[in-house]
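The structure appears right after this line, and notes come after that.
A single protein chain has been omitted from the complex, and every remaining protein chain is retained in its original position.
To keep things simple, chains are lettered A, B, C, D and E as they appear, and every chain counts its residues starting from 1.
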Amino acid sequence: MFPTKKVQTMIGQMVQVEMKGDQHILEGTLVSADEYLNMHLSNTVEIIDGERAKSLGSVVLRGNNIIIINPVEN
Amino acid sequence: MFPTKKVQTMIGQMVQVEMKGDQHILEGTLVSADEYLNMHLSNTVEIIDGERAKSLGSVVLRGNNIIIINPVEN
Amino acid sequence: MFPTKKVQTMIGQMVQVEMKGDQHILEGTLVSADEYLNMHLSNTVEIIDGERAKSLGSVVLRGNNIIIINPVEN
Amino acid sequence: MFPTKKVQTMIGQMVQVEMKGDQHILEGTLVSADEYLNMHLSNTVEIIDGERAKSLGSVVLRGNNIIIINPVEN
Amino acid sequence: MFPTKKVQTMIGQMVQVEMKGDQHILEGTLVSADEYLNMHLSNTVEIIDGERAKSLGSVVLRGNNIIIINPVEN
Partner (left out) sequence: MFPTKKVQTMIGQMVQVEMKGDQHILEGTLVSADEYLNMHLSNTVEIIDGERAKSLGSVVLRGNNIIIINPVEN
């Protein structure tokens, strides 16, 4: 399965995303993703030192600034 | 709804944008956005330590340097 | 008006551009810009600590390394 | 053999990938890669100081944030 | 004149290029440039503290890592 397809299978699930910039690790429910891996997350929280530190709600992430996408196991 | 569509729904509303570079957090009214997530904001202010620190007025942001787009709740 | 169109309206006017890299803030007259937001500026100066610090003359800026474009009010 | 073809020959094998960002070195089994070098790895671990430090499981990596791809010799 | 056209007019002339990465400022004769602003320079030298510090000869520069292109006045 291609990487972008793999991301499509995560829709509706919790994902952890490492971004460039100041808010490195985000966790949220994947609402949608496109071919550039731009992503729309809901119920997003920023993870600092492994703790759910700050609620960001609904966010859009620019694909080229995403480093790693990781499904969160329940 | 695709991420770029989600951004279109924010037009006319206040958004917070985290950018790469020195002026990390900007807040302004979204005037327009294109498929690359280039954005035109009006009444833009830079947020430093959670404070509205500096008025930038009308700005254009290069999409690939946008990290997170966040609608501002009223 | 789309972001790239907005930039076209600034042609012939003074703009301030924040770039990635060592020369963060540049100010100059916008000669041209293309769809990637590559820009040609004339009479460019580098701004350091809010001062016009160094004259660079005619420069070409690579669009993907532009963070913010800001029209300069007279 | 073109670089993207070379990466295709590594499918099913262990690869080491240096990324931009905080988790520099990852090691995992290459499940798939596309023309942008977006990659899907399984059984991924983060390598810190040459040690397999942290298990990440199944991850998707954004191609433009990959610096070096290295097949792991057995 | 569009930015990429402006760069074409510099072919055969000395240019100064600010790059991302460790060798920030390069100076050389522009041999060719393409639409992505990938550039081929000959007789390239690295400039450190305004001094011609290190000879690099013939180099190819990746366009997306170029920040500023500056014609060198004689």
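As a working rule, a residue touches a chain if its C-beta (ideal position, glycine included) is under 8 Å from a C-beta of that chain, and two chains touch if they have at least 3 such contacts.
Worth saying up front: this structure is predicted, and the values here are computed from it rather than measured.
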**Fill in**
Result, missing-chain neighbours among shown chains, is D, E
**Fill in**
Where subunit D meets the left-out chain, the residues are 1-4, 6-7, 18-20, 24, 37, 63-64, 66-71, 73
**Fill in**
Residues of subunit E touching the missing chain are 19-23, 26, 31-34, 38-40, 56-62, 64-65
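Following the convention adopted for this analysis, only the chains that are shown with their structure count from here on.
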**Item:** Apart from subunit B, which chains still form joined groups through touching
**Value:** A, D | C, E
**Prompt:** When you check each chain against subunit D and subunit E, which touch both of them?
**Reply:** none
**Fill in**
Copy-to-copy rotation (subunit B on subunit C, CA atoms, range 0 to 180, rounded to a multiple of 5 degrees) logged as 60
**Fill in**
If chain centres are mean C-alpha positions, then the most distant from subunit D is chain C
**Request:** With chain centres taken as the means of their Cα atoms, state the distance from subunit B to subunit D in Å.
**Result:** 33
**Asked** Which residues of subunit D are in contact with two or more other chains?
**Response** none
**Prompt:** Mapping chain-to-chain touches, which pattern fits: line, ring, star, complete or other?
**Reply:** line
**Asked** Which of the chains are touching one another, listed as pairs?
**Response** A-B, A-D, B-C, C-E
